[in-house]
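Complex shown without one protein chain; remaining protein chains in place.
This part shows subunit A:
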Amino acid sequence: MARFIAALAFVGATYTAFSPGIYADEPTDSALTLDEQRGKEIFDQSCISCHGPDAQGVEDRGPSLIGVGSAAVEFQVNTGRMPMARQEAQALRKPPMFTPEQAAFLGAYIQAIGGGPEVPEDVDLDNLEGADVANGGTLFRVNCSSCHAFSTGGGALSSGKFAPDLHPASAVEIYQAMLSGPQNMPVFADNQLTPDQKRDLIAYIKYIQDDQAQGGWDLGAFGPSTEGLAIFLVGIVALALATLWIAGKS
């Protein structure tokens, strides 16, 4: 009996220590770990209005998060895309609202209730030493360049959507994006591109990020669209001014 009371006291003390007072009278989901509990708290405060109770989704507001996995959650939250500022064609990258730790809690919660893809723990993304940049370049051109452009600058999609510039993305974010296929990006799960291939790809993107723009100002590296527009506007304006000047002289 004494041991039972002692155990009760320990559980009670732990609970009081970790749970804010206003939630004290709410029933707790004993199936969730502490981190997942914290994730659920954040979810119930900041995400529930669009993604619904238990992440089941709300019609015309936000999709169900069952099965999206922690990779998707951490990618969206750490890049500031979620929470969205407003309903629009595409969630934009902005300063994140939650700390990486909070994002990890959220990811753990969504992972616990629905499962889904996670970044494998044995992939070393902090140190890309030894990754095959050339192979990554080949993979990038085959799989990614049609939307993100050859120099990772991104490009337009339909109806206001676009493939973003990859320069601000971190190695883990790129991995998570391939794994989860955020928004309209196709999914490149580990069965399609192995973790090693993904590492090569990330090494290539990092290489491009760290390199200088060959040939001067790259105009956002969007390729022929911006370059054509720039030369058209600058060139035509210069020619028009030159003709005006010549006409004014004679």
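By our rule, a residue touches a chain if its C-beta (ideal position, glycine included) is under 8 Å from a C-beta of that chain, and two chains touch if they have at least 3 such contacts; residues count from 1.
Everything that follows uses one rule, which is that contacts and distances are computed from a predicted model.
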Seminar exercise, completed: Of the listed "DhaL protein", "ABC transporter ATP-binding protein", "Cytochrome bc1 complex Rieske iron-sulfur subunit" or "Metallophosphoesterase", the name UniProt assigns to the chain that isn't shown is "Cytochrome bc1 complex Rieske iron-sulfur subunit"
Seminar exercise, completed: In the whole complex, of A:G155, A:P195 or A:G220, the residue touching the missing chain would be A:G155
For this session: With the full complex in mind, choose from A:A85, A:V142 or A:A240 the residue touching the hidden chain.
Result: A:V142
Seminar exercise, completed: Missing-chain contacts on subunit A, rising order, are 142-143, 146-147, 155-159, 161, 163, 181, 183-189, 191-192, 207, 210-212, 214-216
